[in-house]
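Left out: one protein chain. Kept in place: all the others.
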Amino acid sequence: MVVSPVLLIAVPLLLAFIAPLCGKAAKYIPPAGALFNLILSVILIPTVLKSPMIVSIGGFPPPFCINLFVGPLGIFFAALISLAGFLISIYALSYIRERAVGKYHTLYLLLLTGATGVVLTGDIFNLFVFYEILCISSYALTAHNAHWHRHGTEAAVKYLIQGSVGSAFILLAIGMLYGFFGTLNMADLAKHIARAHSSVLFIPLTFFIAGFGVEAAIFPLNAWLPDAHSVSPAPISAIFSGIAIEIGVYAIMRVVFTLFGAPLSVMSVLLIVGLLTLLVGEICAFRQNNIKRMSAYSSIGQIGLIVFAFGLATKSGITAGLFQITSHALSKILLFLTIGYMIYSIRMKNYPDKYVTEIEINSLNGLGKKMPLTSLGFAIAAFSLIGFPPFIGFSSKLLIVKAALLKGGIYAVLMGIALIATVIEGAYFLKVVQGIYFRKGEVEGIKENNVFILVPFFILAALIIFAGIYPGILTKILNSSSGELLNRIGYIGRLPG
Amino acid sequence: MTLKILLLTAFGGAFVTYFLGKVSSKLRNYFAVFVSLTLFVAVACLYGKSAENFSYFKFFGNTLVLRVNSLSWFFAAAVSAFGALSVIFSLDYMKGKENLDFYYMMMLLVNAAMLGIVFAADLVSFFVFWEIMSWSTFLLISYSGKNALPAGIKYIVMSLIGSMAMFFGILSIYVNFHTLIISEIARGIVSASSGYKIFILVLFGVTFGIKSAVMPLHTWLPDAYTESPTPFSAVLSGMLTRMGVYGFLLFFYVVAGASFFFDIDAGISKFNYILCWLGAITIVIPTFIAMLQNDAKKLLAWHGIGQGGYMILGIAFGTSLGLAGGILHTLNYSICIVLLFMSVGAVEYRCGGVRDLNSLGGLIKKMPVAFAGALLGISGLIGLPLTNSFVSKWLIYKTLILKSHPFLAFAALIGTWGTILSVYKFLHNNFLGELPEKYENIRKSPVSMQIPIIILSSAILLFGILPGIPLKVINTIITSFGFNSLNVNLWGIASETGTLNTINIFTAILIAGSVIWMLFRVGKKSFPVTQDDNYAAGAYVPAGKYNYTADFYAPLFKIVKPYLMDFADKFFGWLCRVFTGFSEGVRKIYAGDVGYYVLYILFFAALLFFVQSGGKSW
Partner (left out) sequence: MVIKLIALPLIAFVIGIFFLGLFRKITARIHRRYGPPLTQPVIDIIKLFYQKSVSHGRLFDFGIIVSLAGSLAVILFLPFAGICPLESSGGLLVIAYLLLFAPLGIALSGGEAANPNISIGISRKLILSLGYEVPLILILLAVMTHYKTISIAQIVSMQQKTGWAVFSAPLFLSGISYILILPAMLGVRPFDIASAPQEISSGVKVEYGGKFLALATIEHAFHLFIGISLFVNLFLGGGNVFVFFLKMIFVFIAGVFVHSVFPRFRTEQAVKYLWGWPALIALLGLVLAVTVK
């Protein structure tokens, strides 16, 4: 073992509390932490692919201690989180300048810590704790601009209320499991559940799905999302859409697959829920005039597609779902960041003394000439989300459709319905692309010249195109990740001690 | 390897053009012309080659493959030729417009994507290039802004519906036959059940039906053709729409295989007859709607739909003659319509963007080359003897009549007579009649416009008099599909039930013409007068009032107009409104009251609880 994966959680956590002490230099801390995590997780990938790493914390032998389970799935998510975190924090260097700046950096790092913790832990209660860190920092970040107008607070409170209901469900479920089996270690729990013949086990499962479902934004638990994603500043929207909700999906899948062994009835429900989420999200996005709300609803749609893919419960389906998570993370982050920069530029010109985070689609008209790189980034992100080749969204859609067709029968029919969503998506995204490039707007005097903002665009766009053309680079880790999720016996077998 | 380099040049050239534009616009223009001409030459050099399996890439472990054979060569040659001519035409036409770097890049990109489509030997490459073509087309249609924007959305939405159908179909084939290589699928599909075959063919039929604008899936086309920049309208009508025809050929005759395709019984009728009838409807209705149009480009656009019907009819009918006619008509029609769009473009360019057929007229003396192009173009579209389309239409009619399908033949023939009316209106209202005073000082079209017009005009005559040139290639295509070879020679087709000899027709007309010309010379010499020096039967007509163009076919319209509605468009419009209303309703789910939201969570949990407790899955 070269380095301990514990550092993936410990370093950002530590940095989160150092940040407020650093004064003006605080803004450099998140990129540094995220970069550290990125490097570390990439270094760990080869090791983890050989065999998962189990790290015990607290001195007790398992299953009584808290342990980390760093499998391919965990390390894949950790890498994705840190990559997204790194790029977004670079963007935020010059984007987040007003008010609660110090708090922002702390909360941001906490969010990353929480997200990384959720995906790496092997203990269900520990998972809940990290999940709460993630959620609570999200609530706070949503309210980042509460100083300026009340929408932020309102959205944050709504989010908080719904999130708390969800958390309560999770806590109840954990409590029940602990009551049944007297253990919190996930591998141990899985072992017990596999042997148990209790007819009440569906209750904690139901509660888990309903609880994590709130963060995962599945229909109809996602009502907080459009508000929270649209009122918060661009980097926050990006991390929410690109990372936070995917963590919710991860949590559901970890519980459903690893703990409960993916019973068919649950998977069918998830499949249907995924399809509904997809359709409702896209249909709602279709009628939005506000660009950020539109993108937020589009996130709902994409999450629906991810859940749908997982719901197939086959290896190819899960791989496809993971691929879609990657593709959605990259594309949606790029989308939100570019939108954010456009809004920022328009705001700086038109209302320098107001704090605007949302804007009508019409206001973007004609920006293509003034902000060519940003607009290009937006177009690439939108094309990728629609699933045009040669962008990454195409590869993920291809995998999903293939997985559904491999399963055949009714799944193929449902997939056909899901593809309708792509058409709707195309209609509303391309309307915006048209507006940006081909409509005339009042955008005199707007320039793009901020390198810190443009560099993440460039990296993300390059990744989207590169991974779209060479999707093979991801298949190895994704295949072993999906293997991990399906191989419940293997997971139990890794039970330390 | 050559194909790989060719495609790399095509795509690379597009991007290089963009960046050269940042350096110098002249350089960019020359480079764009250079790239497109190079591609044409490179494709032309592939003539007669037939090679499979240039594997060029790995995608998810599947080898992507390119190939060249007579079918792909035929389409590739046409694509690159029209691409080069349109780029040349753009040089003057687009001068002074905005975003030219983008424009040229997209023109070359569309071109490259089409080349990719025809050279693709596996379905993923086919789909990837297809989609690149779709979105770059979307961007080019939207290029002009304003009215072009809804046209672009209409196009891309329909195109996406088609793409998704194809996507589904391709992956379904992949899952069932474990391969993406077209030639391997063709071997594997023989064993498929007939229900599956219908399913696949319907999926691909929708895709290619949308792209080649078969009624009732044509509704994107009139707006898209009208609103695009004219050189791109030419590409769009000339080859891009005909990628649908290529798709039909590829999937019906290469992937599915001819014997297979005809054996399918789709309930009431055979599958290919249904397609034939769709083709027939596509010929008749749009041709008559075209008569009603007053926008020159829209008029041509409706013909774009109508003439597409002949190709579908010929291809779906599927005899050697019909197939040859359908494929040949694809080329012939493309030449004509590109030429016509270029003539319109020249007029538009000189008359300040005016395309309204009611306000133009008399430009023949001012723009003789554009007029000659338009004259040959419409003759070709009608299919007058000695123009190229005559041959292709003759093949289609003949096979329909001899195989006892006179009603299909009637649709095809009446379509031709409808064409005459509308294209004559086009010619007359643009170039004949009185020249409006404001156009007194119009200059000739620029050289960059004249060159493509002259080349295409000569092609119309050349292929009309010596149809054997394209027919030889087409003959190898249809024999590769497993049809009987046609007895083709340079001047037509010989067969037991009536030969076609274009040389005879040509000579007859030439000799008759010379005789009449001599007779004409014998008579007393006429003296030239100006246009306005007219006999008005004693009535006084003030200057400038001679122009008779508006409501050219008023008496006819009184009769036919109520019947000529674009029902499909109305239906789709209605569907869109319904969907919009529906989505407004769905949006209300997120009402904004957090109390409801919490209720949703609880309901969901309860529902889940209910489902799971009832399920008792473990």
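Letters A and B mark the chains in the order given here, with residues in each chain numbered from 1 onward.
As a working rule, a contact is a pair of C-beta atoms (placed from the backbone, for glycine too) under 8 Å apart; a residue touches a chain by one contact, two chains touch by 3 or more.
What you are looking at is a predicted structure, and each value in this text was computed from that prediction instead of being measured.
*Asks:* Where does the absent chain make contact, in terms of the chains shown?
*Replies:* B
*Asks:* Tell me which residue among B:P406, B:G482, B:G573 or B:G592 touches the hidden chain in the full complex.
*Replies:* Looking across B:P406, B:G482, B:G573 or B:G592, the contact with the absent chain belongs to B:P406.
*Asks:* Write down which of B:G96, B:P528 or B:G595 is the residue touching the left-out chain.
*Replies:* Counting the whole complex, the residue in contact with the absent chain is B:P528.
*Asks:* Which of B:L8, B:V447 or B:I516 sits in contact with the chain that's absent?
*Replies:* B:I516
*Asks:* Using the document's definition of touch, tell me which of B:S194, B:N484 or B:N504 contacts the absent chain.
*Replies:* B:N504
*Asks:* List every residue of chain B that touches the chain not included in the displayed model.
*Replies:* Touch with the absent chain occurs at residues 362, 364-365, 375, 382-385, 390, 394, 397-398, 401-402, 404, 406-407, 409-410, 413-414, 417-418, 420-421, 424, 427-428, 431-435, 492, 497-501, 504-505, 508-509, 512-513, 515-517, 519-520, 522-524, 526-537, 541, 546-549, 552-556, 558-559.
As a convention for this text, only the chains that are shown with their structure count from here on.
*Asks:* Measuring from the mean C-alpha position of chain A to the mean C-alpha position of chain B, what distance in angstrom results?
*Replies:* So the centroids are 44 Å from each other.
*Asks:* Within the complex, which stretch of chain A touches chain B?
*Replies:* Where chain A meets chain B, its residues are 157-158, 161-162, 165-166, 169, 197, 199, 201-203, 205-207, 209-210, 213-214, 220-221, 223-224, 226, 261, 263-266, 269, 280, 283-284, 286-287, 369, 383, 386, 388-390, 394-395, 397-399, 401-402, 405-406, 408, 412, 415-416, 419-420, 422-423, 426-427, 430-431, 433-435, 437-440, 471-472, 475.
*Asks:* Would you pull the chain B residues touching chain A in the complex into a rising list?
*Replies:* Against chain A, chain B makes touches at 58-61, 98-99, 124, 127-128, 131-132, 134-135, 138-139, 142-145, 148-149, 152-153, 156-157, 160-161, 164, 167-168, 171-172, 174-175, 580, 582-584, 586-587, 589-590, 594, 596-598, 600-605, 608-609, 611-613, 615-618.
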